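Complex shown without one protein chain; remaining protein chains in place.
Presenting chain A:
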Amino acid sequence: ATLCFQAFLQMCNLPVRVVCRANAEYMSPSGKLPFIHVGNQVVSELGPIVQFVKAKGHSLSDGLDEVQKAEMKAYMELVNNMLLTAELYLQWCDDVTVEEITHPRYGSPYPWPLNRILSYQKQWEVKRKMKAIGWAGKTLEQVLEDVDQCCQALSQRLGTQPYFFNKQPTELDALVFGHLFTILTTQLITDELSEKVKNYSNLTAFCRRIEQQYFEGHDKDSSTIAARSAKRSLLR
């Protein structure tokens, strides 16, 4: 998710510096990561940040008409609904991944036994949420199928265009880039999730294009590495 914001802010041509903090979740006004700190204002979550940036005069979706804006919102919900939930599922409900990767990663800034307690607590919270929306009964294969369907939809929407709404990047492009790049680069036990995304060549080309265009110019290595380690220690 951090990457979505960076991409978005860089698409708006706003300079951004990424800082990693262990207590970032507590510093954020809504408890959710990431958040931006501008002057003496702190804003978190994609929706409010987009509005904040818009109020300051930068907006990526001004060129869209009403129907396109509706479509953009719908696709953003699709990404949130499917990709984000699938990522959460994989991190917290798939036992193998949980044991080997998530627990150590989430608990790493804290001493024993706090690290175990906090990660179990988070796992329990995520499982409750999955149950409420009906994903608890899903097997890994079904989740992967859903991700595949979502990627297929995104791929078909993107087609051969450079961005989702033709020439100009929008919030949707930032969001999709953030999620897909995370899936493609994060190391998990199995590569099935990233394989699903790699099946769609226009999506991988899209990610590479955005990475080159927006992250290479500014100190690419440090920012992407910082972003990746931010995700590692401060799970969304």
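The rule is short, and it goes like this: contacts are C-beta pairs under 8 Å (C-beta built on N, C-alpha and C of every residue); 3 or more make two chains touch, one makes a residue touch a chain; residues count from 1.
The rule is short, and it goes like this: contacts and distances are computed from a predicted model.
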item: Among "Mediator of RNA polymerase II transcription subunit 22", "Presenilin", "Proteasome subunit beta" or "MTX3 protein", UniProt-listed name of the chain not shown; value: "MTX3 protein"
item: Selected residue (touches chain absent from view) among A:74, A:96, A:114 or A:205; value: A:74
item: Options A:105, A:122 or A:157, residue touching the unrepresented chain; value: A:157
item: Touching residues (missing chain, whole complex) on chain A; value: 29-32, 66-67, 69-71, 73-75, 77-78, 80-82, 128-129, 132-134, 149-150, 152-154, 156-157, 159
